[in-house]
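Missing here is one protein chain; the remaining ones are kept as they sit in the complex.
Chain lettering (A, B and C) follows the sequence in which the chains are written, and residue indices restart at 1 in each chain.
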Amino acid sequence: MSKRTMIEAINLALHQEMENDGDVIILGEDVGVDGGVFRVTDGLLDSYGEERVIDTPLAESVIVGAAVGMALYGLKPVAEMQFSGFSYMAFHQLESHAARMRGRSLGGFTVPMVVRMPYGGGVRALEHHSESREVYYAHTPGLKMVIPSTPRNARSLLVSAIRDPDPVVFFESKAVYRAFREEVPDDEESFPIGQSRKVREGGDVTMVTYGAMLQPALEAADQLEKEEGVKADVIDLLTISPLDDSLFTESARNTGHAVIIHEAPRSFGPAGEIMARLIEKSFWYLEAPLERVTGFDAPMPLYQREEMYIPDTDRIVAAVKKTLNA
Amino acid sequence: MSKRTMIEAINLALHQEMENDGDVIILGEDVGVDGGVFRVTDGLLDSYGEERVIDTPLAESVIVGAAVGMALYGLKPVAEMQFSGFSYMAFHQLESHAARMRGRSLGGFTVPMVVRMPYGGGVRALEHHSESREVYYAHTPGLKMVIPSTPRNARSLLVSAIRDPDPVVFFESKAVYRAFREEVPDDEESFPIGQSRKVREGGDVTMVTYGAMLQPALEAADQLEKEEGVKADVIDLLTISPLDDSLFTESARNTGHAVIIHEAPRSFGPAGEIMARLIEKSFWYLEAPLERVTGFDAPMPLYQREEMYIPDTDRIVAAVKKTLNA
Amino acid sequence: MARETIDIAPSLEYLSILDEDGEVDSDLEPDIDDDLLKDMYRCMLLSRRFDERMLSLHGEGRMGTFAPIKGQEASQVGAAAVLQEKDWLFPSFREMAAEIWRGKKLENILLVYTGYNEGGEIPPEKHILPVCIPVGSHLPYAAGMMYAAKFKKSEEVGMVFFGDGATSEGDFHEAMNFAAVFQVPLVFVCQNNQWAISVPRSRQSRSKTLAQKALAYGMPGIQVDGNDMLAVYSAAGEAVERARSGDGPTMIECVTYRMSVHTTADDPRKYRSEDEEEQWSEKDPLDRFRNYLQKKELLSDEKISSLEEEVEKQIQDAVDSWEKRQEEAAGPAAMFDHVFAQLPSYTKEQRDSFKEEGSSHE
Partner (left out) sequence: MARETIDIAPSLEYLSILDEDGEVDSDLEPDIDDDLLKDMYRCMLLSRRFDERMLSLHGEGRMGTFAPIKGQEASQVGAAAVLQEKDWLFPSFREMAAEIWRGKKLENILLVYTGYNEGGEIPPEKHILPVCIPVGSHLPYAAGMMYAAKFKKSEEVGMVFFGDGATSEGDFHEAMNFAAVFQVPLVFVCQNNQWAISVPRSRQSRSKTLAQKALAYGMPGIQVDGNDMLAVYSAAGEAVERARSGDGPTMIECVTYRMSVHTTADDPRKYRSEDEEEQWSEKDPLDRFRNYLQKKELLSDEKISSLEEEVEKQIQDAVDSWEKRQEEAAGPAAMFDHVFAQLPSYTKEQRDSFKEEGSSHE
């Protein structure tokens, strides 16, 4: 047991899965010699060699497409998109093949692959380096969409993703990458895809979030408890699709109030589906309008203004007060 | 005034806009000599010549990307994706450039372009030819997303799209293309982007839909009135983004019941945003859970089963009864 | 300092062995076993007749849209014939002849084009990938799959088919480059049938040949007469040999012609003349190969007509079981059968909604 950043935790998962399974193979831009621009794949080339840790040409479509092919052959490729903002060049490979091969062949061909990509803002990066567009993947039937929130669950979810028989898009928060350390057991650990978790017991209001937004949500929850005596349930989705609505709809049935927090643009964003599930399963218990605290319907601005784009504690606290006082 | 199919109506809009404005230019696969695989661009090559009606090589990314460039120069390109299922190859051109050039250059460069694409099921087509993935575009800041429902509004909305100073993704329903004729005035007519319309006055329940789903929604409304005496407001969104929530939230405040109908997959689909707006603006008036009748969280099956995938009158009627009897 | 021409070998060649007048270049004539020659002819014939049958079924409104292969039998069978059983075929959407050569079931082809996902099932041992409809998008997974085959030291070779139009797609470029960089055992077979729906080859690219595109990746390229079974077979044989011995990918451009409609939704009169079609019908690969076999006295008139009966019967049997399987087909809930290995709970509910809603849906 030792304290790790999310980068180290993901690196640990990759090391152990490659160690345990010779069919796990990594490909992407700068993942080998360079160890990845965030060093997530550091050391893998030395341990497992060029054939299994592949520095590819600069071409997203064939990185994802080749990974699909490797998976069709029975390998377990883990492809990296250097930033989620550049994954769109490969979008058709995910939508048209990764997500459909199983159905197209009636289960004859399957695509057990993972596409890892750093997402989200908060690291003062250039244009296209700070987006949060999980909806593109979550709305695509045949894909699974996972967004861990801390080093430990990043590690255990990546292990599950690599072992999953179906394609998983795996978003990693750049803001969390090096933000803090957490105890991550050296021994193998996995966490099921498609399962959310309750991070905080409250009872007065339900907060639903995931990924980088978990931290401000928890801070807001603490602040609310200290300053207002308001106790919040905080649900960390972890998997965006298939969405586990059991915990947050149950929580909302108890609290009657829910606030959804995400970094993605507001309109047609993830909150919509979460609200839909709340209406379908908790409507009669809702005592006030559901609130959402989100990114805006504008491209992420350059970094001087990105903190104003990304939901922060103040905005979350304000939304909670609004629903409680509605 | 004469009766036209949606194909003829769109063709009329293109003819008139090209006639009126020498900067309107068309490009895509088979749009010229062939007149488009659905004949939507029939006759344009003869009238306006090779330079303005461009049969391009088979390459979606450069079709959209070149259209972006033409728009940057001041032309008004209308690009065609032969089917929306093949537009993903160009997704990065829309997300990364069409949607961002105005902001990137502080208004110095703008992208007044339209990308037309047939979408949706119902014509017994092959795989990838029947999808309804408007969310990909509606969730992308900087893009406008329009889906007409009848010949007349297809014509008038396309005129507005071509004249719009910003990029518009324009979905055309293959199911509606030749399904019926409607009076479409020969004289110029346009309809504002970003404005929904109330197609049917009821008062008991609110139906929110668009595109190909308007017809089954209207049939369901008629059936409900005949068989149950239930009168439905039917709102046709026409523009998906920017979403006009004024009519449907107002209607729901009156009826207290709403059903949203779309062909797109259910989870993270358009209904989520519509429900979110209803909660934000009509919550206190809702008397029962909002219902959604949608495509499923599975790829569109081949055509023997597509009718079972696409919402039909029965499913809509059932949903209305469910919310009214809740 | 200077101004000098750069030599960018590997060089580019054109190959023709059996020309349209039936003349054979005996120096180049490949030595093919008689039975194999006959099998190749039989497959060409079967594919041609099956194509015709599908067109008539479509005419009767009994089948949806599909892409006929008429005229491209030599490019497909000639190339696929050099593959071993363990090798892999990556079809696009117009490779029925190649798929039939590899043993794809006719009834499944019929099922797919009549809208039954069930037709997508492929016997695993056949090593045929599913049909790929988004043009050019299968090249990346073909490259990746054969990377994996090489990684596993399987000595398997892949052969991926695509059209002239596909060479304009970004995926063609990325996959060719990837395959060359990693020396993947994959043969790229471009069926240049002169048209991409209504867009002629000349409009698709300004390059003199499509084969020369291989040079951009440091990959050998060769252009062959695609209606010449012997030339296709020889070029494909060399390419497969090269791939199997570890020397990486090759691109073969088969110069051929789509003698029929693009798909059953297409009207060629919008974009090309009957004259053009007639000129190409003189180059019909089926006639040419039949004459060759007759000259070699491998094919008597009797044999020819008995073969016709044979394939007719085979096709009729397929049509019969296709009809049977339509009657037995499962209900709409089957659309959920292969979305994931395990269906999420809410998707299960969606599937079960069909049962509730009763007969009309089951």
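The working rule: a contact is a pair of C-beta atoms (placed from the backbone, for glycine too) under 8 Å apart; a residue touches a chain by one contact, two chains touch by 3 or more.
Remember, it's a predicted structure, so these values are computed and weren't measured experimentally.
The absent chain, not drawn in this view, touches the displayed chains A, B, C throughout the complex. From the options C:G64, C:G120 or C:G170, the residue with contact to the chain not on display is C:G170.
When the omitted chain is restored, the residue from C:F50, C:Y217, C:Y257 or C:F354 that touches it is C:Y217. Seen from subunit C, the chain kept out of the figure touches residues 1-6, 8, 11-19, 23-25, 28, 168-174, 177, 180-181, 203-209, 211-213, 215-219, 223, 225, 228, 231. By the touch rule set out above, subunit B reaches the unshown chain at residues 25, 51-52, 54, 56-57, 59, 61-62, 64-70, 72-75, 77, 92-93, 96-97, 101-110, 141-142, 144, 165-166, 194, 242-243, 245. Along subunit A, the points of touch with the absent chain fall at residues 29-30, 32-35, 37, 55, 57-61, 85-86, 89, 124-129, 266-267, 296-299, 301-306, 308-309, 314-315, 318.
Here is the rule we use: only the chains that are shown with their structure count from here on.
Here the spacing of subunit B and subunit C, counted between their Cα centres, is 36 Å.
Measuring from the averaged C-alpha position of subunit A to that of subunit C gives a distance of 40 Å.
Chain contacts: subunit B has residues 85-86, 89, 127-128, 267, 296-299 touching two or more partner chains. Residue positions 117, 134, 137, 170-171, 339, 344, 346-347 of subunit C are each in touch with at least two other chains.
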